[in-house]
Every structure is written in structure tokens, then in C-alpha cells.
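For this depiction, one protein chain was excluded, whereas all remaining protein chains were kept in their positions.
Per-chain numbering from 1; labels A, B and C assigned in written order.
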């Protein structure tokens, strides 16, 4: 983004087509926060690229950032698609939108391997514990014992997407709740500044199939049980930093790869998001106690990303000229001489 | 196994065809320990069923227990095959043999979901950090920086199979080393008594492609770095228990579902294998310190297995008679009446 | 014939198409099906087709009921009666009404009606719904009952039949029945008091449709499987297949408890994806269970490799492909017959699978149980190829018939059998000369029973082998086995007109439209013989049928004429006389399109 000509954007520059999701669907509020985050960061929309799998969640990239390229791929297999595309022009910011079925059921393998590769992109899971688009079957994040119409009771323990990301050595892991738009937005901003995989598991209620009282992915449950680790604010590199605004000791700062700052304002206890160990533990506690712990769970800003390992030129690969791609005839003569 | 007519077996009853793996391959020693474990437990070989994917490791079920049924399936997709087959006769003991490529690369999704389902079977990963059968490419458990001929250097952090199993709520997780045959054997015995998924991640050096000095899956490294958590012994239910043989406080016992006992003799510190939390932590420590921590990492013997949830009769499903399977004509008349 | 009846002035009785244009997620389905059921109850042949978007709420959706005294159940291209509840699609929908047709619409619609060749009935939906004594949350939902009542009045549908339909719908729950019925009834009365009938469409009671039921293909398939003794189901949700496993989940507990122990004689597992569901099913098939899955194109794609394994290792299982429009995610809520070639050859290397193709909803039931007998007899996969049109739409269909054959478990050796054989057997030995070997099942306690199944080269005793002759001999046996299947699979249904030189071939859900086209062409003086395929591979009847005609039109609902291609490969000697009549736009074929296209071909 460094080379952007500073343009003044209006919010409309970041909008998408009208949503065809259900009214009240958590996914819609996440889309709004993506729009706001990009707008507030002043990202050039053409510098973003969107990816998704299949599902209600995966439909949503159509509903934000119409001026960004996108690929609505296959169910569970957005990660590989995104990885390949992002090599074409590594200056682009990738945003992947997935569902819990898309990521944790069919997509488990690709998700885990994308994370393990530390592919630089934002990976948002719009997690509702259910398959929305196919009308309400259990996803792999549905809690044990959940009852759904036509499906009976779910016999399995849920997949914890944040824990999965941590164990796969993700370098940025957060959890949030669609009912907490401010936190969602700040997390997305931070994620967009992260040079590596940034996984955000957002509990995003499905009002049509899994919003019943007591369901772990319902609005009510989230409202009752959300326990933010901190109040998070994102400060882009160009802004003047005024940490003095905060009371001494009341905040923790994380400096991102691009110089921006993530400010975590302490709530009850001080939480250190650079300790994977603590992150795993806080998640285990959340599981045991039925809390929805939200916030930036873990961050490791200075690990080389997958792309960093490839020694690529600044010029995007997809703008290379034929003479950069085809060796000269002389080289082929050498090759022929080698073949014996 | 309860109904077995007590037969005296000889070890040959548990052997397989001659191995076609390389001499010295870790997988061969694991096969031997499977043979010994089954022999020592006196399991009726016909009551065992073997599964595998594709790879050198996955070839090995041919080399033990010729009197057991088996299915050598597809690369990375043994879990689903095993799950389906085991419903046919739930009195059978399933043993799955997989490789690190088979489980952690292509098989990640199926592995994680098998574990999450707590499918009652023994799942052994013969983990050599490399693709043996395709001649030496990196698997997902290869350590970052590993150099292999023709492949260059591995850019990714390894998948930790034991940690993956834990996070997926496995109810039995162990790690061992093919160079420690006694431990391998006792762990397999315990696993065979477990009513649920029993994952054993066994470091099993590939002498042909990944046994070079310093490689994390080499014999040398294992011999230098193996740090057993305890000395493990398995005591089948029919044997008289002589815990008095052990010094007071020097052992920890775990009672298995079928009444057998797992005796863990303390080494340096007392390790509690019923605390998932400690297990995750010991693995994190091992990763940080480059230790090969082995032993029974975690066990939770009393969780209902997948099969328990299905309310199946004792009679194996695959021995049901036509009249048990096809409802009477009367029922169809009712059905027709319902269709409007 | 309907055309003669549509003469000016006369009533058009029991022969038209009603379409309901609504918004999905608005609960109109209950209202639409109530009408459908009421008509069926009046003895009038009907079919109901839902054209819905691939989302959950808020987009235009259409439900069309074909009312056909002649029993034609195929799709009509135009509407006679449109009930338009959706302002968003109003303008477009209007264009589809036949001249002389009818429009019902809420009286608060602001849209201009730019047609003067139709009859229009405004409906006081808001007002009548408000009158109803229901909670405001339900008000929108049962507003749809307004058009039920209005339509009942204007067409002449019995309100008793409506009541019966509601009673069935709400499983006798009186409160729900009442609150819906009251709205319908008051709309009925409002119409009686305020509207004058100006259109010509009427329904009249016919003699009861005895021997017929009303259901959809996925329910029928699930029930057929239950009567086929299904024991293991693994599935992954996908439209339009999901309702088949969901019907299994609903009905298995009712019908398949073990009579003695009261325990389940089955297990249903929702897998993490189709790679896993097929793996589970093939595992279970190997284990000796009657195992099945149901999926659609994208899922079938993911099953490719396991399908090849099952073919080569000779594992029985049943796969339902409820086809939708591909390639790729395509149109998930629209119908097609476009996985035929794929299913036929699914897997790499040389493979050939058995396809059963039900041609009616009752045949979905029949092939539900037959597929297991065939799979176990032949020790191979059986694909039941149906589609969204059958699977998710409502059809009147013949009563399900109880299987006329006992379960055929195929060639299985248990302990006693091995005893009898002195333990002499080999998993892939062709003992009987029919290319079908014997198998043992896990759990068999005879020490000579075990074998290692594998997708790698194997000899007659299932031992690993790379021997060229062993490989080829085994693959050739599989061809022989496939040829044996020709005489075991359901043969074609043939209808001859005598020594006519032109013929039609079709299959599956294209049958109703082809039947109708054929009848109408005949009425126009063009006779066609007729063959409906019910399976791949083909038996000699198919060959002889093609051989005895000059031109054979192969009608199907896909782009590439896939069945035509399969026939061409099967009968290269006749390939020249096969003419592909194929197209797919996501909708079921219409008789009109078929007639038009065949006539154009004939004119060439």
C-alpha cells in the first residue's frame, strides 16, 4: 500500500452489491465492518482481493468491495485458490471469507495448511455452527448436544477454529462476535496490517437456522457470554501515535510489520497476546467455562511470510514481460548439450 | 474380545507376509511390535482388522496379522474407510496404520475428523518426516530447514500429530519411537484396550531418505533426544494385578474401559496423563527444546465412543438376517397412506 | 386434447398451469402445497415444481402447479394463472402469462399492468391477513392463505379438500390448521362476495386417484432404501440431495429398529465432506453392510478416486446422484441430467459403472431397494441417477410396491461355507464362470477367511501383484462382469406403434415431457416408437430397438447429449442413426421444446 497515490475515498467506494442474505444474518454485519475497516484505513480498493468458498458466508464477498477482484471458489477449498492467486501480485491484500462448514468441515485440511504456510492474508471465518446455505445441518463447530430440526442431536465435540490456528502456528489469531462491530472492525484493520496469516474466527449468528435460545452461536448467547480480553484499537502508521492518551500501564502495544500499532486496553487482567501458550490456555478455559472470549488472542508480527521465502522481485509476476519469462535461444543450446 | 474361546496362540499366528520395505526401516520394527502386542494379549487375530492409506507405512499391514482382514485404501483417506468398515461388526478391533504424509499432509482433514468423532480404533502414524514411497519429498511433519536431495530446504513448520490429536479431543494420545520397541509395544497394548480413538505417533526413521545426521526423524536423533515421560506397562484384565510390586508412590495407574490397567512408572517428574492441559504443555516444551518426549501423553478412558452413540445391537450388523432389515409389507402400506 | 378445449368461450377444465411468484423464506411453500394437495384430493392429476434461488430468504421464487386431466406431468413453458406476490418479479412474470390467462395480485401493488389480454383479480391480502387472529409474527406467514382461498373460490377447488390438505400439512395440530383455514376461508368468502369470474379456468372433481400417492423422489428413494435394508448411510449436505438422507434420518428410526432387541439396525453418519462420505460408505460396503450415500455433482466429483477403488477392489455400495446444473457449482437449485457420462466412467484408468435411472418417483422407491441387490450381487458400485426435478419436486406417482424379490446379498462366504469348502477359496477367483467372485466379511472367524482388500494390483487371492498377465486378466474379468450386469439391471420400457421407422429414447425425469410430446406428435400424425432407458449398461433390447429404426432421437436434459454419447460408444455400428435432442437451461424439459426441436430436425 506504500505506493498509493493518496486519494480521498468515500465509503461508497468500498461497498458491494446489495446482500441477498437473510435479514439479521451475522454475516451482513461483518461485511459492513470490512467496508468500514477498509474505508477508515483508506486502502485503495483495487489493492484488495477477495476469496471465498461456498456457503452463505462465502457469498458475502459480493456484498462488499465491488471495486476489488474476487474469486468465489469451491466449498472448503478457498485457501489453495487464494494462495495461488496472491503469488500473481504480492502487493495485493488478500481477504478470505469462509464459513465454519467451509473451514472446519470440508476445509479442515486446506485451512490448516494455509495457516502452517503463514500465507499473508486475512482469513475470516463467519462461524455460525451450522450450514446455512444448505438449510441447517450441523457444521463441525456445532456444540455437542445441539438440536436442529431434521438433524437430531449433534454427537460430536466442536472444532475450535482459533485453537486449530494456534496449533498450526498461525501468526495472528483473533476471535470476535458479529454483535460487537467495533471489535470486529479494529481486528480486521490490524489483520490487514499483518504480514502473515491473520485468522479471525467471528461468531456470526445464523438467524434462520441456529439462533435458538442457548445455542452457542446465537446472538443471545454471544451477548450474555462475550468476554473481551481487551479493548482493541488500531493505529495506522501514518497517524501520530498518542499513547500518552492512555493511562500508564493500562495498555499494551503491538507494533506491526508495517509500523502500525495495535493498542490493547486492559480490561480485567492483562493479557499477553504474544504468548501462544497463554492463548491456548485462555481458549481451553473458555471451552471449559462456556465463555466466548474475544479479542486478539495471539500475534507474532515478525515471522517471514510464505511469500517472503520466495525471493520474488517487486514487479508483480503477472506484469512480467515475455523476455523476462522465456530464456534466450543460447540457453536452449546449452540445455541440448546437457542432455545425454 | 469377551466371547473368545481361550485358544493358545503361537506368535506365528500373528505374522504377516515378508516385508518388502527397506532393511532397517522403522516401520518394520513397528510391525514386529504389533505382532508381539497382539500375541502377548492373546487377541484372536480374526478379531482384528487392519486399515491403511498409501505409502511405505501403509504397505506394512500386509506384513503382520495375515489372519486379520484388512483394507489398504487411498492416500490420506483411510480414516473414513475404517470408520465405515468398523460399523459392520463393532466387536472387531481396528488398527489403522498411516504415514506422516498420509495423515498430516493429504490426510489432515480425515484424521482430525476421525479423532473428533472418537472412533474406537488404534491409529498409528509411522512418522518419518518424509514421503518414503515416492522417494523422499518433504512431508508435513518435516522440520523447518530440513534439506533433502532434489527438494532443497523445507520452508514450513512441522505439524505435530500428537498436538493435533489433542486439540481434536482425542481420548488417547501417545508418542513413541521405533527405536524403543518395548514402549511401542506397551502403548499398542494399552491402545487396543481403549474404547475410543487411540492415536500413537511413532517416530519411525526412513533409512533411505531421511536418516541423515541431525534430522529430527533419524535414529540418531531419536536415540539422543528421546525423553520418556514414564516407563509404561500394560496389564490385561485377566492378569492378577500386583501393584504392590511397585514402590509406593512410584507409579500411576490408569484403569481402562475393559478393566485392564496401564501402569506408568515415574521417571523424573510425575506426569498426569489425564490432564489435556499438561499434555499440550509438555508438547509445547518438547517443540521449544527439541526433545522427543515419548510415552502416554493423554488418556480419558470413559468417554462414549462414536459407536456407543448409535444404540446398536450386539449382533454385528453384517450378520443381520433379511427379516431384520426389510420391514414387513404392512409397514409399506402405512407408508403409502402417509404419502399425500 | 387440451388444444381443442382451449377454443374461445369454453371453460378450460383441469388443464392448465398455475404459478405462484413469491419471495423465498416467506412461507409460501405451505400455501402452494395446500393447493396441490387439494387438487390431488379432488382426483385431478397434478405435479408441482419449485423454481427457487440458491439463497435462503428474500429472492424471487416460483412454484408451478400443472393441472392435467390427461395426466401429463412435465413442465409447461407458460403460465395460465399467475399468483404474483412478489413486486420484484412482477413485471417479468407478467410476460409469461398466456393470452386469456389470469393474474392474481395483492391490491396494494403499485405496478402498472401492461397486459390487456389477461384477466386480473386484485386480492386484499393485507386487510384479510390483519383480520386473522394470529400473532403478528405469523401474520406474514399466513397471508399466503389469502391466495389459497381466493384461488379456491375462483377455480372451484373444494374447501373441504383444502381443509384435508391443511390437516395433513400440520399433522392434525388443530390450532395451526384453524388459523390457516380461517384466513383461506375468509378470502374465499371475500372473493365470493366481491369478484366476478371472468376467466375460463375451472377445476372439476375427477374419479379418485386410487393407487396413486403424492411425494418427491428423495423421500421415495429414502424409503426404497429402507425397504432395501440399508444399514449404513454416510452423507454430506448438498442441494438437491440433502433431503434424501434427511428423509432417512426421519424414517429409519420409525421403521428399522430390530424387532427383537429394539436396537437400531442402521447407522447414519454426517461426514465432514464427500471424500469422507464415500470412503465411509465403501468401508461399510466392504464390511458387508448395505451402504449408501446421496450427493450431487460437486460431491460426485470428490468421490472420483474412491469410486475407482470400489470398482477395482469390487466393493458394493450405492450412490445416489441427485443431479443439478453443472459444471462447477453451477446452478445448485436447478435441474439437469448432466452427470451421466461422468458417473458412467467415474475414476481414473479404465472404469465402467452401473447406473440405474428411475423414470418416475415410484421408481425411485423401487430402485432404492433394487440398487442394493445389484450392488451386492455384482460386488460393485451402483449409481442411482436422479435429479432435482424428481428429487425435490412434488409428484403424483403410483403407490410404492413391496419388493417382489427377497434381499439378494450376493456371494458371501461365512464360517459354515468355508467349512464346506474346506477353506479353499480366493477372493477374486471366478468360480462360477460368471465373473463374479466370492467374498468373505470381516468378523468371519475362520482363520482362512481373511484377505487384504486393496486398490493396488492384486491376484486372485487378493495378494499384491504387479504381474502384467495377472493385471490384465483381472481387468478383463471386470469387463465380463459388467457384461453379466446387462441382464441383471432393469431393462428398458418399450412402447411400439407398429412398424414405425422413427423412435425416441429418453430416461429419467425427461420421460414425462417426452411422453407428452410423443402423444401430441401422434395426434399431429407423426408416430414414434419409444424406449425409456432404465439402466446403463444396456441389454440387447436396446440394441435391437435401435437396430430396427432408421432415426432414433435421444432426448435428454443436458448440453452435450451425454446418453447419446454413451449409446454411440456402445453401438458404434448404429451411431449414425442416433440424433441427440439435448439442452439444459436448468429447467425440466418441456414437451413443447421437444416437439419443436424434433420437428426442426425432421425438416432437415
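What we mean here is this: a contact is a pair of C-beta atoms (placed from the backbone, for glycine too) under 8 Å apart; a residue touches a chain by one contact, two chains touch by 3 or more.
These numbers come from a predicted model, not from an experiment.
From the options C:65, C:302 or C:436, the residue with contact to the chain not on display is C:302. Considering the full assembly, C:339 is the residue among C:93, C:339 or C:446 that touches the omitted chain. For the options C:145, C:325, C:361 or C:392, the residue in contact with the chain missing from this view is C:325. Against the chain not shown here, chain C presents residues 53-54, 297-298, 300-302, 304-305, 308-309, 311-313, 325-334, 336, 338-339, 341-342, 345, 347-352, 454-457, 466, 468-469, 471-472, 475-476, 479, 558-560, 562, 565, 568-569, 572-573, 575-576, 578, 583-587. Within the complete assembly, residues 17, 44-47, 49-50, 61-62, 66-74, 77, 79-89, 91-92, 109-110, 113, 310-320, 322-327, 329, 331-332, 335-336, 339-340 of chain A touch the chain that is not shown.
Those residues of chain B that touch the chain absent from the view are 20-23, 54, 56, 59, 74-76, 105-106, 108, 131-135, 137-138, 140, 150-152, 208.
Methods note: only the chains that are shown with their structure count from here on.
Between the Cα centres of chain B and chain C there is a gap of 43 Å. Per-chain Cα centroids separate chain A from chain B by 34 Å.
Touching of two or more other chains is recorded for residues 272-273 of chain C.
Annotation for chain B: residues 109, 113 touch two or more other chains.
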